[in-house]
Structure formats: C-alpha cells, structure tokens
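Just one protein chain is left out here, and the rest sit where they should.
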Amino acid sequence: MADATPKSTGKLDSKAPSGPIEKRWDTHKFQMKLVNPANKRKHTIIVVGTGLAGASAAASLGELGYHVKAFTIHDSPRRAHSIAAQGGINAAKNYANDGDSVYRLFYDTVKGGDFRARESNVYRLAQVSTAIIDHCVALGVPFAREYGGLLDNRSFGGSQVSRTFYARGQTGQQLLLGAYSSMNRQVDRKNVEVYSRREMLDLVLINGVARGITVRNLITGEIESHAGDAVLLCTGGYGNAYFLSTNAMNSNATAAWRCHRRGAYFGNPCFTQIHPTCIPRSGEHQSKLTLMSESLRNDGRVWVPKAKGDKRSPKDIPESERDYYLERIYPSFGNLVPRDVASRQAKFRVDEGRGVGPSGEAVYLDFADAIKRLGQAAVSEKYGNLFDMYEKITDENPYEQPMRMYPAVHYTMGGLWVDYNLMSTIPGLHVLGEANFSDHGANRLGASALMQGLADGYFVIPYTLGNYIASNPLPKVDISHDAFKASREDVSLRLNRLLSVKGNKTVDDIHKQLGKIMWDLVGMSRNEAGLKTAIESIRQLRSQFWSDVRVAGESNFKNSELEKAGRVADFLELGELMATDALERRESCGGHFRDEFQTPDNEAKRDDEHFSHVAAWEYAGSQGDKVTWTRNQEPLNFEYVHPSQRSYK
Amino acid sequence: MAEQKGMTLNLKIWRQAGPKEKGEFLKIQAKNIIPDMSFLEMLDVVNEELVRTGKEPVEFDHDCREGICGACSLVINGNPHGPEVATTTCQLHMRKFKDGDSIVIEPFRAKSFPIVKDLVVDRSAFDRIQQAGGFITANTGAAQDANCIPVPKKNADLAFSSATCIGCGACVAACKNASASLFTSAKVAHLALLPQGQAEREERVLKMVAQMDAEGFGGCTNTGACSAACPVEISLENIARMNRDFLAASIKHR
Partner (left out) sequence: MQNVSRKMGWLTSSVGRKQLIGVTGLGLCGFLVAHMAPNMLILFSAEMYNKYSHALISNPLIYAAEVGLLLLFLGHLVFALRLSWMNWRARDTRYAVMSNGPKRTAWAQRSLWAQGLVILVFVILHLITFKYGTHYSVTYDGVEMRDLHKLVVEVFSEPAYVIWYVVALFVLFFHLRHGLGSSLQTLGINHPRYNCAIKVASWAYAVIVVGGFLSQPIYVYLLQRG
C-alpha cells in the first residue's frame, strides 16, 4: 500500500507560500485542491478538544458537510478552558480610526513575539482577524457596544491602538459559547457527533499517516478506537507542567505528547508565558492560580518597599520608602510594559528580598492614586468585578489596601510543530490553537490567543484540510485494523502499569515536586547550571514516579486519580524537553530569559545569528526511563518586519 | 512554608459507586483546614488523605476553579454551591466556616442529572437542550461586517447578562421541581434580545422548550430558588421572556 502514503515533502517544510505577503493566503487558497461537496460526507474528521479551536473547527467542517467526531475530556464541550479568557480578542478592524490595519497587527505580533514566529502565518492571522469578529457577531456573541449600538474597542496589553473587542471580563466565555452553539447546530444537523468524557490516549498511524485515535471513556473506563481520514488536535497548552498555573485543573498535554511520541515534532517547548498579575499563592494547599486581568495595570501602580524585608503594613510605608520600580526603570511605558518584562521585574524584586505579603512572593498593585484621581465609583465601574473576585479569594479589600500580585504560568507559545497548513510532521495530524507551536513566537500579545484559536478553526483549517483530503489517497480503514488493536493494547498496558506501582507517593505529591523544579529552574529566568540540574532532577523524579506512585482505584470506572497519573507521567517527559530546549536556546527572547544573555540593564538579548529558527524536537525513542530527542530547525526569515531590539524605556 | 494549624471539620460526603448503586454518606474529618483554602482545595486535602490510607478518593467535577467553567457543583448543607450568594463552589472559601462545623456534601439531585459516581452527575441533558435550538444559523464566512447592524447598548448588555450563564445546573439542583427553565430561558433570552437572533426566534423557543420537557425536567412554579442559587445571578426575567416568546410562538407558528 505504498501508493496510499501521502506525498512527503521533507519533514520541516513550512509550505509557507512566497510572493507579496498580502497575497500569500489568497494565492494559497486558490492553489489548494477542493473536495467534491457530495464526497465530504464520506470523510470522517476527528477533532480532539472542544475549546475555541476545536469547537470552531468542528462547526465549520460540519457546515461544509464533513462527518465530524468531536472529543472532549469534559462532561460538556462548553467547559474547555478557553472559557476562562478574560480580556478580549484582537482584530484589525480599525473601527477606532486610530491607524490600525492588517499590516500593523501583523507587525505588532511579529515584534511582540520577539521575532520567533513565521511571518506568513502571522500575516494570515492578522488578515482573517476581521472575519472572526463578523462571524462571532452573526453568531450572537454579545460584545460590548457603544451607546450608538456599534462595537466598542479598548487598547489592551500596552498596544498603541484600540483593536481589542471584549465582552466585559468574560470574552473567552462568550466566544466559546458562540463556537459551541455553532457546533451544536451541526450536532442537530447530524454532521457532528460529540463524544464527551473521552480522553485521547494515543494516535493511530497506518502507513505513517494519522488515521484514528484511541480514547478512554472516563465514565466506564472502556478503551475505544475511532477511525477517520484526518485528526485535528485542539487540546490547548501545557502550562500545567508547572503544577501551579492559571490553567484549569484538567488542562493537560497528554494528547499532544502521545502524538509527539508517535512522531510529531514539538516546536519551541521552552516558550512559556508568565502572566504578571495573578493572585499569589497562599499556602501548600494551593491547587491553581487565578489571573487578574492585565487591564488592571492601566490604573494600578506597581511597587515594593525600598527596604529589604520590610514587613510593615502597606499603609504604614510612607511614599518616600516605596519603590515604584516599573515607573522608575521604564519611564515611557511605566506600569504598562509587556507581560514578560513586568513578570521578570517582579521576580527580581522578590529575589532581592523586597517581596511583600506573608510569603514574601508578591508585589503591590496599588489603586490608591486612581481612587483619589477618579473616585471610587469610577474605579469600581471599571474593575468592580475583578476587585470582588480578589476579595473573595484573599479576604482583602483592594479599595482599602493594595492588591498583592505575583506572576504565574499562563500560556504556552510552544507546541506541536505545524506547517502553513496547520499539519504536523505526521501526515493527517493537524494541530490548532494553543496546542500548536503557534503564531506568537516567543511571547504572545494580550488578546491574541482567542484570535488565533478561532482563526485556525473557522478560517484556516476548512481550506487546508480540504486540500489534504483532496490531494491524498485515503483508503478506507476501520477500527478492526491491527494498528487500532495494537494501540488499544499499548494504552491498556500503560494504564495497568500506572495502577500496579502501588507506591507511597500520591500523584499530586509528584506533580507538585515537578512544578517546583519547573518554576524554580525553568521559570521566569533560566541559566545553564539550573537547567542542567532541572533535567537531572526531572529524570530522577520520573523514575521515582514509576517506582513509587500510588494510584487509587481501578481502570474500569470513573477514576480521576488514574487520569491525573497519566497526565503527570507525560508532564514528567515534557518537562525534561522544556528544560532541554531552554538549555539549547542560548539566547534570551520573549518569555525565554537566560541569565547569561542579557543587556547591561537586564533586558533580554536575542541572538538572531544563531537562533532565528524554530527548534522542532523529534522524539527519538526511550529506554527504560531515559528519553532521547533530536533537535531539528526550521529557519525563520524576516522579509517584512526586520528584527530589532525591543525597548520600553 | 511553615505548617499552619487549621480547623477541623466534620464532613458527611455522599458516596455512590454508580448510577444504579445505592448511595450513602461517608463520615470523615477534614483536618488542618486553613481559612484561605477554597472548598475544593479542602476536598483535595480529604482526597489526598484517602489515597494515602489506601482508599478511593471522592469523585467530584471541577476544572477552572475560577468560577467560570461551570464544572463544579455540590450541594453544601442544603445549598447548591454553598451558602454564599453569587458564588460557585470553587470560589467558596473555608473562612466562611468555623472550626468544628458539620458540613453535609451532596450531589446535584434531579432525575435528569443521573449520578455518575459520588458527587459527579451527568448534565448532558443541558447540551441536548442547546443542540435543539440554542444557536443562530450563520455559516462561517457568510457574515457581513460586524457593525452593519447596530444593537442598542441596553439590549446588548441585557443579552450579555443572559449569556453569562455558566451551565452548572445549580438552578436545577435548587428547584424543588428540578426545572431547567432558568437555564433554557437564559439562552432563549440571550438570542431573542439580539437582532441576529430574530429569524429563528419562534422556532428556537418551541424546540428548546420541547427538548427541556423531553429530558424529564420539571416545570417552573416561580419559586425563584433557581435565581437565588445561581452563581452568576441569572434573573427570573429570562423565564418570563421565554414564556412570553413561547406563547407568542405557539399562537403564530405554522
């Protein structure tokens, strides 16, 4: 069946079109093959994950007539963590008449990503951004509006133009519910079937092509096979490798990691985004962290005491003994510097011993001046819901005393490597949304994650998937094929192995340990010695996991401990790869800060000569507990936006 | 971090092995509970202890733990999502309880929410109600410019207040009739308040109500328990709007 294998054109061929950048996507769309409308019904497409990317892909492919099977680990597709995004979604509509354009959004995204993203992809993202807003409004997404009834925009995350569309502080929720509703319409039309409470535990390859998945039914424990003509992975990021992050408890990398082990390259795993304004942890019991919208920095002033170890109440620290360090270091951007810079500076203050709060791991975000200037009512109008949320969690009233904030892991720019068609190095396996290595380079701008998830699902994959289906012979396969059986056996074996260790450590014990290693050594700043220690410690922890973990319960029932165990086992490998990638990337860029590579005033120093590329890691096998990888590179060329040093002074 | 000495709480937690099995309360003490913990973090502590002593942990649904995903549930001392108004269980903190308190933890109970295991219930009926009509028929790529149709800010804000429903099911859990009216009406109202939702307005309300009934939820008797328990304070006005639209649609529909 050699003729059944899709054409391979070299594993790291980005397939990015050439020519004038504003024409590339249009030309590419025209050049792509189409699937006969009558034939679409005969093609089953497997969509894993029902967040913004997955739900929008399932909906738009269902509309085209494909037979879509959508899988979610949750009890309902609507629970996907896209729902928690607060701030907004960018689009180059220029409704604000302030000089925005597709080109400017493209430019800002490439620059904001510290020149580590593919220009063609980013331009396409900026191009389709406007259609996303149109479509979402048509679906009934209740965006904020002006009194005249037109859409309202705000500037977000230090952007110079107002291009962010929002629905109070719940934009992600409203966009996800919009995509969910349009997927529901396709369920009603019988084009989409939703499989809830299913966890993808393996990718099934036949002749090197992705032809199905193996999932565990989380209620009955049954191992099921599902066959299709293509697999779309829309399973989000891997921030939970750090244990504590703003991700939801069930967010995990297992589906992506299983694909990686089947041959999909992992792009830039070390690129993680640490969000500067999260509520600090309050103790060992902490299970997750809560983000407070970036918009708070528009009016709040960040400070720490000038003296080390100053334990006085903030009210008792006079103005002259406070250090408004962002305003001091970055006089022109002040408190509005990008996320990576704000996070790093907070860490520096804590490392100096000037952190505040009971743990000393926080800085103040103070609204006293804003309240004096605008009045409490105006501040409450803008941030009331955030202040209430803060008070609910910390029992402190932010109108009376400054908020305590500390950075937390929030988003991962890295992910499975994909070409311009969103296809991974495994033919047929497409990766969308945060799960792919994405268009954000080394640092994502605020309000761009929602944009990318929906762009991939609504406006990119419907075209590129058609091209894949039309260009490749896809002989019919069903789940009686040996490959499915073998995969089911692998999965069962692994689950049984997890259950049979019967050691003394709980899954969370080990996950917390991994999180501590990751946060301390692969967190906001990294260095060679630390990364080497991290790699060694993670390997040890992994052996300890497989020899001393205790997973309660059985595999043939609902068993959340077993679910967690499988995910942590994968984080224990991914964590090592993240540290390895960070070690190999001997430069600082975006969210990846290496102590050795900084300017005299502590800013990130890129090395474009050696590192203007995507590091795409190939799984090279494992022996016992040892895993090996090969580092491949996709060079990045910047024809339009020329790399420069970011400066926010 | 130094070991903090915390509260001890006497818990009665509902345990049920499967949908058809008989359930019973597990009596257990939660020790060293500190006031800053969330309710679910308190259950994490209980579960870790169960695992360490070789027992199966208690299953409960949860995900975002910031009050927006709607996965967490629980009826705590008789109240869905606990005693605090406008709060999900994951945002309920232990400082609302005192050392030595007794806490009874039950699953959401309704015929249409069968128990899966322990405190986990099957809320897929909600998805099917949405699938019956909780959408606007608009194919990807077909939309005109987003600013073509102005929407009065008041209507947009009202639509948002309805659309903010997190689909947790507390309304059903609180209602003595296990009625899904607040949930269903929130979506009906959200789309009925927007110009984009007008074309299918009649069809939508008829189909969604029919599906709600077919799922076996009870009818609304206007007690208001749903809205009182709702963590995002969806108003009873939505139910009135659904009733109004349903009546009009029943009369006009061909």
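Residue numbering begins at 1 within each chain, and the chains themselves are lettered A and B in the order written.
Here is the rule we use: contacts are C-beta pairs under 8 Å (C-beta built on N, C-alpha and C of every residue); 3 or more make two chains touch, one makes a residue touch a chain.
This is a predicted model, so every value here is computed, not measured.
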item	value
Selected from B:Gln29, B:Gln144 or B:Asn222 as touching the chain missing from the view	B:Asn222
Contact footprint on chain B, counting only the chain that is left out	12, 25, 75, 77-80, 83, 85, 104, 106, 109-112, 124, 128, 131-132, 174-179, 181, 206-207, 209-225, 228-229, 236-237, 239-247, 250
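Basically, only the chains that are shown with their structure count from here on.
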item	value
Chain B residues touching chain A - in the complex, by the definition given at the top	1, 4, 17-18, 34-38, 40-41, 44-45, 48, 50-52, 54-57, 59, 61-71, 87, 91, 93, 95, 116-117, 120, 122-124, 126-127, 130-147, 150-153, 156-157, 159-160, 163-164, 166-167, 190-191, 194, 196-197
Contact footprint of chain B on chain A as seen in their complex	56, 59-60, 63, 74-79, 81, 83-84, 93, 95, 131, 133-140, 142-151, 167-168, 170, 173-174, 177, 180-182, 184-185, 187-188, 194, 196, 219, 248-250, 282-288, 290-291, 359, 389, 392-395, 458-459, 462, 506, 508, 550, 552-553, 557-558, 560-561
